[in-house]
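The complex is shown incomplete by one protein chain, all other protein chains being positioned as in the whole.
Let's turn to chain A:
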Amino acid sequence: APHTEGAATASGNNRAAFHWRPIHLVKQEGTGTELPMTGDKVFVHYVGTLLDGTPFDSSRERGEKFSFELGKGQVIKAWDLGVATMKVGEISQLICKPEYAYGTAGSPPKIPPNATLVFQVELFEFRGEDITEGEDGGIIRRIITKGEGYTKPNEGAAVEVCLEGSCEGKVFDKRELKFELGDGESLGLPSGVEKALMAMEQGEESLFIIKPKYGYGNTGNSKYNIPGEATLQYKLKLTTFEKAKESWEMNSAEKLEQSIIVKEKGTQYFKEGKYRQASVQYKRIVSWLENESSLPEGEEQKAQALRLAAHLNLAMCFLKLQEPSSTFDNCDKALELDDTNEKALFRRGEALFAMKEFDRARADFQRVIQLYPSNKAAKSQVALCQKQIKEQHEKDKRLYANMFQKFAERDAKSKHLKTRHGIVNKPPTIPYMVAACRCC
C-alpha cells in the first residue's frame, strides 16, 4: 500500500526548482537501490490523465509494459527527468506542466493544447542498452555522460577516443587513440569497440560490456593476457569525430569536385586491401550524386560516369568482403546507368554465383559472352554454373523424393487406412515443397 502518499519530493536534487520542474509524488517507495542511467532501457506501466481526471492513455489497459531509452528525448521531458529519479518497484505520480509535456501544440486527438498531465508511473526494470543489430546482448552500454547532437560516426570516419579496457577488474589496455573506424583491428581493438563507437555521440562517455563474440572470441588475446571466452569492459570517451562535409553545404559543382577526390581516396584504400574503407569512400560519391538533378549539360555526364564507377567499385569491394547481396544491388544500380556494362554484368554474375543462384548467374555470364565474345573468364564461369546447376538438380530430386515418401507415410498413419495412393492432380511446384519441409 502507498505509505508515503502526499510526500512531495522535487525530482532531481534541486528543491529550489520545485515550482517549475515536474512535480513528483512518491506513492510507493521502490525496492531497488540503483537509479537508471541515461540511455538505459526502462520498462514501466503508466496511466495518464488530464487534470480533470479524464484518462487519455494507459499502458495497463494495453496490457503491455511501455519501454523507452531514458534521457534521449524519446519521451516528453517530464518523463526523462522523472523516471531518472525512480527506483525499481517505485510508484510515482508525475504532474507535468505543458512545457514539459506537449506544450501549446498538444497532441491531437487525445491531448488538448496547454494541458497539464498527470501520470502514475511504476518502474519495473531497467537495463543497459543493447546496441547490437540483432539485440543479442553482446554489447551493452551504460552512458556515463551523454554526448551532443544526433549524428554518430560512420564507418571510415576519423575518431578521437580515450579508452580503457578491463577484464575481470584488471585494466589491460589504456590509450588515447586517433584512427579511422575500420582500422581498429590493426590497433588491437576487438570488433565490439568499433561497433560501440559507431553508436556514440560526440563527447559521450560510456561503459560497454562486451561479450566474447564481439571481444577476443574463444582464443582470447595473448598480448593483453586475456583468456578465451572472456567478457570485456571498455570505458570509452568519444572526444571528437570528423563529420564528412554534408551534402547540405555543397552545391553541384562542389559535389562533383569532391567526388573526384574521394574516388582517388577510395582507389588508394582498395589497392591497400582496405575494402571496407574503400567502400565508404565510394558510397559518399553515390550519396552526393544520386539525387543531383540540377546539373548543367556536360556536367551531367561527368556525374553519371562517376556514379557508374562508384557502383562498379562498390560491387568489387563487396565481392572482396564476401557480401554478395550488396554487390548485386550495386551492379543493378550500375546497369540502370549503362545496361550493357561488361563489368556490372560479370560482377552481378559472380554475386549471384556466391548467393547460389546459379541459374541467374549463368544468365548474366551468357549475356556477357553475347555482348563481349572475347571475354574468356565469362565462358569458364558459365561452365562452372552448369556444373553447379546439375549438382543442385540431383540434390533436389533426392530431397523431393524423400518428401513425398514422408507425406504419404504420415497421411497413412493419421488416417488409419490400410493403404493409400496419394493422387496429386498437379505436380506440386517447388516453393510449396520447400516450405512444407519446414513442418516435417
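Observations, loosely collected:
In this text, a residue touches a chain if its C-beta (ideal position, glycine included) is under 8 Å from a C-beta of that chain, and two chains touch if they have at least 3 such contacts; residues count from 1.
Please note the rule applied: contacts and distances are computed from a predicted model.
Only one chain is not pictured, and the protein name UniProt records for it, out of "Histidine-containing phosphotransfer protein", "NADH-ubiquinone oxidoreductase chain 6", "WD repeat-containing protein 46" or "Glomulin, FKBP associated protein b", is "Glomulin, FKBP associated protein b".
Residue A:Gly103 is the one among A:Gly89, A:Gly103, A:Gly188 or A:Pro227 that touches the chain not shown.
Touching the missing chain, out of A:Glu29, A:Asp57, A:Glu229 or A:Glu323, is residue A:Asp57.
Note on the undisplayed chain: of the listed residues A:Ile144, A:Ala158, A:Leu177 or A:Met250, the one touching it is A:Met250. Only one of A:Gln120, A:Thr151 or A:Gln366 touches the absent chain when the whole complex is considered: A:Thr151.
Hidden from this view is one chain, which touches chain A at 46, 48, 56-57, 59, 61-62, 64, 66, 68, 72-77, 79, 102-111, 119, 133-135, 148-151, 243, 246-252, 287, 291, 293-294, 407, 411, 415, 417-426, 428-429, 431-432, 435-436, 438-439.
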